[in-house]
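Some notes on the structure that comes next.
Only one protein chain is missing; all other protein chains are in place.
In order of appearance the chains are A, B and C, and numbering begins at 1 in each one.
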Amino acid sequence: MGNVFGRLLRVSTFGESHGPAVGCVIDGLPSGIRIDLEAIQRDLDRRRPGQNKLTTQRKEPDTVEILSGAFQGFTTGTPLAMVVRNTDQRSGDYSEMATLYRPSHADRAYDLKYGFRDHRGGGRSSVRESIARVAAGALAKQILSHVAGTRVLAWVQSVEQVDASVDHPESVTLEQVESSLVRCPDATASAAMEAAILAARGDGDSVGGVVRLWIERPPVGVGEPVFDRVEAELAKAMLSIPATKGFEIGSGFAGSRLRGSVHNDPLATDGDKIRQTKNDSGGVQGGIAVGEPIDCRIAFKPTATIASPQRTVDKEGKEGVLAARGRHDPCVVARAVPIVEAMAALVLADLYLVHRSRAGTYPAPALENSP
Amino acid sequence: MGNVFGRLLRVSTFGESHGPAVGCVIDGLPSGIRIDLEAIQRDLDRRRPGQNKLTTQRKEPDTVEILSGAFQGFTTGTPLAMVVRNTDQRSGDYSEMATLYRPSHADRAYDLKYGFRDHRGGGRSSVRESIARVAAGALAKQILSHVAGTRVLAWVQSVEQVDASVDHPESVTLEQVESSLVRCPDATASAAMEAAILAARGDGDSVGGVVRLWIERPPVGVGEPVFDRVEAELAKAMLSIPATKGFEIGSGFAGSRLRGSVHNDPLATDGDKIRQTKNDSGGVQGGIAVGEPIDCRIAFKPTATIASPQRTVDKEGKEGVLAARGRHDPCVVARAVPIVEAMAALVLADLYLVHRSRAGTYPAPALENSP
Amino acid sequence: MGNVFGRLLRVSTFGESHGPAVGCVIDGLPSGIRIDLEAIQRDLDRRRPGQNKLTTQRKEPDTVEILSGAFQGFTTGTPLAMVVRNTDQRSGDYSEMATLYRPSHADRAYDLKYGFRDHRGGGRSSVRESIARVAAGALAKQILSHVAGTRVLAWVQSVEQVDASVDHPESVTLEQVESSLVRCPDATASAAMEAAILAARGDGDSVGGVVRLWIERPPVGVGEPVFDRVEAELAKAMLSIPATKGFEIGSGFAGSRLRGSVHNDPLATDGDKIRQTKNDSGGVQGGIAVGEPIDCRIAFKPTATIASPQRTVDKEGKEGVLAARGRHDPCVVARAVPIVEAMAALVLADLYLVHRSRAGTYPAPALENSP
Partner (left out) sequence: MGNVFGRLLRVSTFGESHGPAVGCVIDGLPSGIRIDLEAIQRDLDRRRPGQNKLTTQRKEPDTVEILSGAFQGFTTGTPLAMVVRNTDQRSGDYSEMATLYRPSHADRAYDLKYGFRDHRGGGRSSVRESIARVAAGALAKQILSHVAGTRVLAWVQSVEQVDASVDHPESVTLEQVESSLVRCPDATASAAMEAAILAARGDGDSVGGVVRLWIERPPVGVGEPVFDRVEAELAKAMLSIPATKGFEIGSGFAGSRLRGSVHNDPLATDGDKIRQTKNDSGGVQGGIAVGEPIDCRIAFKPTATIASPQRTVDKEGKEGVLAARGRHDPCVVARAVPIVEAMAALVLADLYLVHRSRAGTYPAPALENSP
């Protein structure tokens, strides 16, 4: 259970790091949406390891194949399946982990839960699972762009102790983000983050960080109180990404230290539009997107698998010391950026469909398509 | 949409602040669980306003009535409906809000979404909606206690700038929490928090705060990777509570600044048990509860409705100044404590049922009940 | 589990025959739909027992109260809760059934499943549960009428061996149906059915029958292949009604004996419309409503609870003979008519919302309501 995401746009994902393939099936797509396959591949490439000196050197092209749901470059309204073959598997690297549990890793938890575990490369708990999220999310971005001109962008806000300074998030571009190895648009911070990551790797260690998510022009009115609020669905989506430990929207934890008179977002007119004069709410009120940018931050812990020796136990409870071999990222946040974007896009596209089922003048729209 | 919570333990909630009643229907309860109605009422009383000088003075007994699903004090396995009548409604207090939108409130968002709004007392966006959550959650606590001896407890960790110091969360008791007007077990901090709240009220203002959630003995193995992880479901549940802006588990945002060698939770044997020697993971690994206490923090913004005048607009976009009348809490965190507990209990009880459908030796248990 | 119906229009029902109340919560309603409370009550009255000499004499007004989700006579888009109090409970009539299982009744099955049973009046297995269905379905009818001019009508097609002759189902009116005690628009057959029911009652026996469902102007394009087809959802809805044993659409079982050249529905133009020249398909093609009337038949078995003595056993397996006392209908089909209509309306309204989320020109409609 737990491998299907969404209510009307349902993404069913599958795949282990050392099985034949990973992929997803997306049910609930509107028909007639143009599919930009290159954009999907581009997001998969952003997620891919082995891109530069900062990441694990597992080398796979991660080429996506569409198996269904598309015809002449458009969605047909039937399930769209995408699959990426696994090609570079080195199970031998994982022989020790077959016996010793990695601290703060899913190893032991999977044994507790399933009583049965594919120990090769983490199996389903491998970050390789996120390929399915990124592929589906890339398509969700296209839907959002089509229906509301929405732009979903994320970047690295901090690595270990290094914080980026981003004064105008609305003007950050994808190109700026991608021009940095760590995906941080603040060039000075980017260099310092890079150094922190390399230092950690040099020490056989790892570092954590924070990703910022910024969504321009979200579809207005989406979010389903009382439980399926925008921020609730985003929080779930983000905390479903491996290695996450926290989620904030708008003012977040810092906002809890303020007074209402300071925190509240005053309303004013801007031409014929109603706008907030600031956005401590992070784009939502009462669980509903009001049109202001959605602004979130997601905390990632340092990678659990490190080369330094650590105290641990094996299945039988026998204590031992583990120094992980294999190819492991010293920091996941740069590669997490497209995953964060993907999950955010899936949340909003799904909430858009739910909202659309009842939005606007009723009964609209004309349901009978002119064939 | 969005008013049903849970997958196997499905809670359907209803009710506006100024309608006849609020309540819930719980489907998916196991049969034969003893119902402690007094404990349900006790949690409702903890949530209730008008309890002391710190909260809104709306006075209602909030007496719960069970309409179905119980027989001779036990659950029958059929839907259990609970209803609480609204008795103290002063719609007149809300006449201004029928025209002017409250900044950082759901008022305008509901108009955007529904095009139609019950403006009396916030309608469905009123915190009165949480009665249904608390009643259902109180029952979920009883299930968890029955199946795993789980204890779900929350308290106020900070109010505005005042932080509590709680060195041994495992030894905090409900009595300690309840003996403080602000529900903070640190007596010194409690007094300072109380002063901060009264000061804010005196200024026609409001303050925010942080609630800490601590779950002892969660059922082992619950959580459904990859999407329905324990932390993902908790994050959603918490961010579905009005006025929340952030969620952390374990080390949270602070953990993102650490190195893996420091952050990782080493495993060791403790008698015949495998234990972590610390708990920066907050009780989950790989999205699965491993038996260590679950430790979370939830950020609440300051109450949006304040007596001080604020710039805003009305439906037509005409600018104006609003100084809210009516009975509004200057700080919601004390009353949020039982709501946080309730949502956490609903998450875990639901995940427990999902896990139980496939856990343990297969095929177990004997499905044929001896009548 | 199993007490929530629908995907976007989710109806959560509750209530036992001898508890305080029965009712439902409907989540997912569009806002701004005018509520005709009298029409809801009218359908409840059609379902009510004690209306005439043919039905059980349990006497209750079954007055519905709306607890939430309505404001000034319109839906608000928030959950709409409806409750009907139980007032005429005679538990004493059921003392024997506390020990002896009724043959072909849910008694023993509930013990097998729940190990715990409210034996009074069948508890949750009582047809009294259908009050919630009828109330919710009456509202669904109003939505369908509003969005597509849909008319959902059912009537009794046969009782025991007596078959009605209805040549022009499209011209049958509600008034015709209601003018017959057995709800059969063929007056001759109606009289014979009445006689059959009274004869069975006289013998301490019961009879079964068939209900026909006829839906004019269903919303075009609804139905979600491959699993959630119109006929699949209708089949589930109908077989979820107590005492049902079969479902047919269009040509049904008789159609399985035909050749394709006879069975196929030729297409032709009718002015600027495409129409079928006959309707053996029963209004659906490929699982999708194409605009032709939806035509179904539902088989009901004879009532299980009869006054004649029957061989049976008790919980401990001790054999005995049961002659049921209490107030039991000798035939359920007349009262099943509004239940069939209600379930059909719930199916179509739900499928309409699902379809609307992706139908028509994209992106439509304007999502931002003008407040």
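One rule holds in what follows: a residue touches a chain if its C-beta (ideal position, glycine included) is under 8 Å from a C-beta of that chain, and two chains touch if they have at least 3 such contacts.
Quick caveat: nothing in here was measured; it's all calculated off a predicted structure.
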{"item": "Per the touch definition above, residue among C:146, C:236 or C:325 touching the missing chain", "value": "C:236"}
{"item": "Candidates C:5, C:71, C:155 or C:214 - the one touching the absent chain", "value": "C:5"}
{"item": "Identified contact with the non-displayed chain, of C:23, C:49, C:77 or C:209", "value": "C:209"}
{"item": "Those residues of chain A which, in the complete complex, touch the missing chain", "value": "1-4, 8, 10, 12-16, 19-25, 27-28, 31-32, 65-71, 74, 76-81, 83, 108, 111-118, 123-124, 315, 368-371"}
{"item": "Interface with the unshown chain - residue positions in chain B", "value": "8, 28-33, 77, 146-148, 219-222, 291, 353-369"}
{"item": "Touching residues (missing chain, whole complex) on chain C", "value": "1-5, 13, 101, 103-110, 112-113, 124-125, 129, 158, 160-161, 200, 203, 205-210, 220-221, 223-229, 231-240, 242, 244-253, 255-269, 272-274, 276-277, 280-282, 284-288, 290-291, 297, 299-304, 306, 308, 310-313, 317-319, 354-355, 358-359"}
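The working rule: only the chains that are shown with their structure count from here on.
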{"item": "Centre distance in Å when chain A and chain B are each reduced to the mean of their C-alpha atoms", "value": "26"}
{"item": "Chain B and chain C, separation of their C-alpha mean positions in angstrom", "value": "38"}
{"item": "Separation of chain A from chain C, taking each centre as the mean of its C-alpha atoms, in whole Å", "value": "44"}
{"item": "Chain B: positions in contact with at least two other chains", "value": "1-4, 13, 108, 112-113, 124"}
